[in-house]
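Here is the structure we will look at.
Note that one protein chain of the assembly has been removed; the remaining protein chains are unaltered in position.
We call the chains A, B, C, D and E, going by the order they appear; numbering starts again at 1 in every chain.
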Amino acid sequence: MSFATQLMDIALIVTFVVIALAQAMSMIRLVMGPSTGDRILALDTMVVNAIGLIVLLGIAQGVRIYFEVSLIIAMLGFVSTVAYARFVLRGDIIE
Amino acid sequence: MTHWIIAPVVLPALLAPFIVLAARYHIGIQRVFSIAGVLALIFVAAGLAWQASDGTITLYQLGDWAAPFGIVLVADRLSTLMVLLTAVLALFVLLYAIGSEWDNRGRHFHALFQFQLMGIMGAFLTGDLFNLFVFFEVLLIASYGLMIHSGGNARLRAGVQYVLFNLLGSTLFLFALGAIYAEAGTLNMADLAQRVRLIDGAETVGIRLAAVLLLLVFAIKAAVLPLHFWLPSSYAEAPAPVAALFAIMTKVGAYAIIRVYTMIFSPDLDVTAGLHTTWLMPAALASLAIGMIGVLAARHLDRLVAFAVIGSMGMVMVAISLFTPTSITAALYYTVHSTLAAAALFLIVDLVRTGRADLNLIAQPVVPGAALTSALFFLAAIAMAGLPPLSGFVGKLLVLDAAFSTSAAAWIWAVVLSSSLICVVGFSRAGSTLFWKAKSMPVADEPAETTAATPAPATLSYVAVGGLLTLLVAHTVFAGPATAYMADISDQLFNPEPYIETVLDTPGKLSTPKEGY
Amino acid sequence: MSLFLIVALPFFGALLPGLMNSAGRQACAGITFTVSLAAFIGLLTNLPAVLAGDLVTARVDWIPSLGMNFTLMLDGLGFFFALLILGIGLLIIAYARSYLSRDDNMGEFFTYLLLFQGAMVGIVLSDNILLLLVFWELTSLSSFLLIGYWKHLPEGRQGARMALTVTGMGGLAMIGGMLILGQIAGSYDLSVILQNRDLIQADPLYVPALLLILLGCFTKSAQFPFHFWLPHAMAAPTPVSAYLHSATMVKAGIFLMARMWPVLSGTPEWFVIVTTAGLITMVLGAIIALFKHDLKALLAFSTVSHLGLITMLLGTGTAFGAMAAMFHILNHATFKAALFMSAGIVDHEAHTRDIRRLGGLRHLMPITFIIATLAALSMAGIPLLNGFLSKEMMLEEATHTVLFGAPWLVPALATFGSLFSAAYCFRLIGHTFLGPVRDDYPAKPHDPGAGMWLPPAILVVLVVMIGVAPFLAEPFVKVVTASVLGDTAEVPKAYFKIWHGLVPALFMSVIAVVGGLLMLAIFNPALRLWETTPRPEAKTIFEALIAAIVALSQRFIHGLHNGAFTRYGAIMAVTVIVAGFYAWSTGTVGPASREMQPVTPVAFAGWVMLLAATIGMVFLHRNRLMSLILIGIAGLMVSVGFVYFSAPDLAMTQITVEVVTIILLLLALNFLPNQTPIESTAMRRTRDTAIALAGGLATMGMAWHFLVRDAITTPISEFHLANSYKGGGGTNVVNVILVDFRGFDTYGEIIVLGIAALLIYALTETLLSGPVRARLLNRKPDQPRAGDMHPTMMVVLTRVIMPVVLMVGFYIFLRGHNEPGGGFIAGLVVSIAVVMQYMASGFSWASARLRYPYHGVIGAGVLIAGLTGIGSWFVSKPFLTSDFTYVRIPPFEKFELATAALFDLGVFLAVVGAVMLSLESFSRLARRAHVPDTEHPMDIDPSRDDPPMTPAREGV
Amino acid sequence: MIKAYRWLLPHPLVTLLLAVVWTLLQNEISAGMVVFGVILGIIIPWGTSVWWPDTPRAFHVSRMVTYSIMVIWDIMVANVQVAWIVLTKPNSKLRPAWIVVPLELRQPEAITILAGTITLTPGTVSADLSDEGHSLLVHVLHTEDPDAVRDEIKTRYERRLKEIFA
Amino acid sequence: MTAEIIGTYAVAICLLIGAGFAMVGAIGLLKFNDSMTRLHAPTKVGTVGIGALLLASMIHSFTVGDGSLHELLIMSFLFVTAPISANFMAKVNIHRRACDTPPEPPQDDTWSTLNVPEADREMASPATVQSPKG
Partner (left out) sequence: MELLVASAIGILTAGGIYLMLRLRTFPVILGISLLTYAVNVFLFASGRLSIGAPPILRDGIEVYADPLPQALVLTAIVISFGMTAVVVMIALGAYLGSDDDHVDDAINKPSTGTGDAT
């Protein structure tokens, strides 16, 4: 029991650190580019990782109410990615 | 349970969506409802003012929650006076807007107008600082819409700056509110007034920051130097009736300063000593000076009037910044005067505009109706410049009198008097160029072109201007009772205990009064 | 007659000429005359009381708290001046009727004249000095209108503005002086102030008050160095000059000095200032007058000179001086008004006032000649005319006056001034009327009708009468003098008589007259000398000064308000930072009272990313799309931060708003340039960086300060936590606060949103109906567009996902009261679902199939929220009082019905309507010309051109 | 009858989907909630059906289920492969390629599912459709033989989808 | 008791797997030197990674109390939307010429993205197509 929870705690911390690192790496790609597609991709990745982060927080804090937040981020991340891309493709995103 | 207090907020708030829903395409119906709404507002406001005139403080607990936990509206002498002033101003402005067809030169004028009134009324009535923020935003966003009403390049460009400036102001307001809540844990003004008295002298930084940030926020609204830059272009470019309505908006800032810095951070409060009392006065004097110098320097009539507004706000702020009962009395008297005079002037500017190519202060051929317009301009200019016999002069005397025994008297007198002179010179130059010099012009070859572009003003426009000027005359003739009432208001402000007790000791849903300490 | 009526008659009467304008000139003048006459008679009814030494008073409270009341009093002095004002006024009205031409608007003229008359009467009858100030300034204003009456003349406009500026300045100074005086005396009532001579003169503020009041008097009475405006005011029609600048307005300053004489005079300051100013004015005015060729200018400067004389007399501070002053006022008013009117007649008939073009008029206009000559000789101080009498008294007083320790100074200068005075009088007579008749007058002069010569003739009769029989005037002048002196001195016993014996004054008089004649003899060489002498031209200086001030203020104002938001913003930021720093540095800081929480790696990573996004925005902001992506990151990090610090509602709101904002910005960016060029200098960027860093440090410091300290007492939110479920029926306290505890804020908030949408819609309409429309329709994209407007995959996916998103929105709405969510977020989610549809299939296709009346949705939302609030009125509860209950309808679980949910529905609808109306507006802007509405939901659909196996269509 | 049914339930599968989603959102199963979910599942598609005209009527649910399970399995396996490539293969050794998949599928829904499947299975991304919709452009992360990839897509996925939408 | 321990182990493992995949996605994003290849890593590997985390969350909810399945919703959402996002980003890359030009389609004229509207053709010179850099 105690080993399992310990393991889980360690796993949680590792996961936190890894996701944070992944975020930072995506950020680097975002700033570096070079193409707009790369930047949108980096943003999209960060949104997805952010969902992971919030899920992790839910596990770590034993709180379940972050579900709605994750769900919304999942929905909206998609919409904003499409919006950015449509802007690059067409200029007008609602045409 | 009487619900009259909330009527000035709810009435326009329901009327506006109703106009949008039911009368979007019928300007005639919009006008009827808009006028009816404003008349009802005047009626309600007069009733509230009457109720408050004997010193009664009426509390309205929204959602039945007791202060400080819920939001309350408070009607005392000051707030009801401002509400009444707003309602009366609104009527004449609306008449002008209809008479001049301004309301039909873009969409949603009447809805925005009602929303604007709602915001102003709420700001005057609320007893809660965050709610004040919300109403500021309501009145601001409506004002954006009204300011750019009917479009046009210059107006939109000025509009951008106006909005940006106010966005900064709103941001600052939130910083101030954050500081207040972080320091005192409350948002209700009366509660805050009590809580700041618990702060001990060893830890004053927090509340001082809060107090000074809040002061800056209100100073922006009141166009106090050096936070006045938003005003000239936006007032000059706004459609005339809108600029006229805006005359009350700067007063919202003045009102808030009076309210907050007499009740909460009163001059005798040690922890905030030296904040508003040190810097407001020089800033107010500078505003007065800049405003009047601007009158002299202006090359366009609309900007001239805008600067006159800054100057007259400077005057109000000079009086406020003394924070004595007599000075607040003077400030209130001058506030009413300044609102009516500025509104009248903006409307007259629009009358002048009719038939002229532009508002450049250069002579242009004289147009029909100029005689009446020039007479109205002369009267309004007299009022604005503080010349006798109109209320500006009385107000100026009140301010000077209130300043007499203070340490800043010499400064105040020097600035007030010399800026008056500059203002007189500025107005006389403008007036003689616009109305007299035109007579020496050779008859223009193509006057038809300019006059045909804008039709002659309707009688209703003159009625609106005449009404405002009549109010100014009344404000002068009945200066005695008026100042006596302002003194009563001032008295109530400097004895805030009944206000605080009314707000905090009235139980609401599920509450025992004064829970928490 | 009541004093009120006397003052009020001209004011109310002023309405009549304007109204009578259409009834004709005669009617206009007649009504004006009648009004004036009524006031005049009213004044005379008080004569017995005045002669008896009684004080007639009248009082109505105006602003008691300020001590400003409508208090009038009539004593000898007031009566005297009122008599001049109304009496000469009557003559002027009669004269003006004939003088004004058909082109002049008579109603306007007489309106101004009556206003002026009323103001003047007001001044002399005021008992309250604040009231007096009102009338004082009114004379400035009405004289502004009168001087500028001939609007087409530049001189008229300039003269009017100069007069207003100078007298206005004096008036403002006087406000200061009077207020000080009133404060010292404890009352603004003259009757009180005049009793307090010792108190006032002992007060340290006496000198400032004196200076300020004298500034007012000197400017009004054209005393040196403020004498320059008066001649330029001569651009006015002659009746105005005759009235304002002989008998009335310029005498207002003199009147006030006389009125204040009991309290202000007798001190060394008073003596030195007033006497010196008077003396200089007298001499200077006389010299200048001699060399003026314009009759009215000559008279104007002579007026200046005589006002100096009177001022000097008042300055001596003796009772005799005061009496002489009063007597000279009377005399001057009579001969000078007559002279002005004569000059007007000459101008009117000969069409010139230039002395050099005149001469010999004696034969052509004998009546005018007699009138003018008698008046001028009186002014020159020739015996048997009234001017002689008062001038003798002046010279007598001068011999007793020692200024600057030199006993000879005042007599010498007085004689010198009288000499020039005599000289210009002789020149006026000689060069205008004497000499040979010329044949080059601009018009053929002849005597005018009686309407014009009778008024001055009446005055000349007075001139001669008083000159021959001074004792006729003596009692009256003594009554007046008594009221000037008040309790401070006895009226001198001296009798008014022509012959006083061989006193020094007589010799001085003789010198003056003889010298004056000699001066005229050598006039031409003297004129050449005068013309070659460089001297400052006051008008030029004044105008240059005003122009300089205007230019300076324009430079200052337009330089400061240069329309640069960047500057305004910087000033605002610096102001806020400095003010905050001031508040901070003058306060006290105690120790931190809260423990800091440890930093976790994930928080640190979030912080780094926020930092990176912000810095990225600063450095990469020129690429606008890039900065939009970066702000997306910043927003994402902020919302993750909100989750981290236990604010799920906030996180959801933040992220949804974020996305909608980005969509809006992308829609706008479609029209805007995609790049921001480099424009600001390195200097500017450095400055901005400094301000930004200071601002950042300031907010950081402030946030830090509060974060490590507790609030002074329990925050009110304890109550919300404790009562959210009990009183609000919800476990999500944030939501309960939003829809219940502070529902009123939310009500305002949705209204803000609604207004925003209306505004955006209204502006779109305006743009689309204006000149912008054509540009929009023919707009070329600034970057090539890809093909495939409505990608197939996106369209197909949206068809499935949109219902799911709508369901999620519905879920979030329902759960809001107890779990994170609520109407606002639900509204945004639903909006985004619809936006997805728009993005997939295009606005035109989507809205052609289903077009929501978004205006109506907003309106309905706001109305529902408002009506929910009003609903509580019917159970006698305040606006927005909530109620809730739990119900059970099988097969559903027990669920809650709350009015707050209805309110939240209003929020929901308002949000959906507002967001969609805004997006729709932007989208409408983007529609180009010649682009037909899309017919199909997706651009590529192989099933369209290539129908698949038909039987399958029956299936399922 | 059928008309009324179609009018009421324009997309029965979506109704089902929504009911499931609702239940998942509630995170608990109760009769009331399911009923409520079904009600919503009827109302929402009914409100949005105008945006989904020309519904494909042929759709074999059972085959779809098999297909889904297969795809999930593919995703899991391929993920490991791609992870391996990412971690071990240097950029210089990487052989990315464009491949063109000629389509036999005609229904947008079917094409979308195919494209989605291609993208979800790591190593391939469906990038674009040809302008008439007869070919699919796919990008492969690493392959020595692009034609083999194309053939696998066609046999393993497209064929099955044709059956599902047959 | 044992179920709980097993569950906890499962959670830990799922977490680590998820973290690993998410990391791989990020590495791919950073490592690859071409816009199209970069697209492969995070859109799918990352998605699976987050999927594993969601699975961990579900298992965790079953181990500590009443189970929860609603994470499935998020997971399916991510899976359903990921292809569209990837599709759009690929289109962006093709449109902006951030990758090799794809081969011509066999039947049709061109790829839909490259089917630039008539009006914009002359604009589509290489100079303007360059992606704007910071």
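One rule holds in what follows: contacts are C-beta pairs under 8 Å (C-beta built on N, C-alpha and C of every residue); 3 or more make two chains touch, one makes a residue touch a chain.
All of these numbers come straight from a predicted model, not from anything done at the bench.
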item	value
Partner chains on view for the chain not depicted	A, B, C
Which residue of C:Gly107, C:Gly321 or C:Gly635 touches the chain not shown here	C:Gly635
Residue in contact with the excluded chain [from C:Pro204, C:Pro673 or C:Pro890]	C:Pro673
Full-complex contact with the absent chain, from C:Met120, C:Leu230, C:Met519 or C:Leu650	C:Leu650
Selected from B:Ala22, B:Leu156 or B:Ala409 as touching the chain missing from the view	B:Leu156
Footprint left on subunit A by the chain that the document does not show	60-63, 65
On subunit C, residues whose C-beta touches the chain left out of the figure	154, 157-158, 161, 547, 550-551, 554, 558, 561-567, 569-570, 573, 594, 596-600, 603-604, 607, 610-611, 614-615, 617-618, 621, 624, 627-628, 631, 634-635, 638, 641-642, 644-650, 653-654, 657, 660-661, 664-665, 668-669, 671-673, 676, 679-680, 688-689, 691-693, 695-704, 706-708, 710, 715-717, 720-721, 724-725, 731-734, 737-738, 741-742, 745-746, 749-750, 752-753, 755-757, 759-760, 763-764, 766-767, 770-772, 775-776, 818-820, 824, 911, 914, 918, 921-922, 925
Touch residues of subunit B, complete complex, unshown partner	130, 134, 137, 140-141, 144-145, 148, 151-153, 156-161, 163-164, 167-168, 170-171, 174-175, 177-179, 181-182, 187, 233, 299-300, 360-362, 429-430, 432-433, 437
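In this section, only the chains that are shown with their structure count from here on.
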item	value
Topological distance between subunit B and subunit C, in contact steps	1
Third chains touching both subunit E and subunit B	C
Those chains which touch subunit E and also touch subunit C	A, D
Chain whose average C-alpha position is farthest from subunit E's own	C
Approximate Å spacing (C-alpha centroids) for the pair subunit A, subunit D	23
Between subunit C and subunit D, centroid-to-centroid distance (C-alpha), Å	73
Geometric centre distance via CA averages, subunit E-subunit A, whole Å	11
Of all residues in subunit A, the ones touching two or more other chains	19, 21, 23, 36, 40, 56, 67, 71, 75, 82, 86, 88-89
Two or more partner chains touched - positions in subunit E	20, 27, 39, 43, 68, 70, 73, 77, 80-81, 83-84, 87-88, 90-91, 93-95, 110, 112-113, 115, 132-134
Residue ranges of subunit C in contact with subunit D within the complex	787-788, 791-793, 795-800, 802-804, 806-808, 810-811, 837, 841, 846, 849-850, 890-893, 937-938, 940-943, 945-946, 948-949, 952-956
Subunit A-facing residues of subunit C, complex	600-602, 604-606, 608-609, 612-613, 616, 620, 625-626, 628-630, 632-633, 636, 639-640, 643-644, 648, 651-652, 655-656, 658-659, 662-663, 666-667, 669-670, 781-783, 785-786, 788-789, 794, 805, 808, 812, 815, 819-821, 825, 829, 832, 835-836, 838-839, 842-843, 919, 922-923, 926
Subunit A-touching residues of subunit E, taken from the complex the two chains share	1, 4-5, 8-9, 11-13, 15-16, 18-20, 22-23, 25-27, 29-30, 35, 38-39, 42-43, 46-47, 49-50, 53-54, 56-57, 60-61, 64, 68, 70-71, 73-74, 77-78, 81, 84-85, 88-93, 95-96, 98, 113, 131-134
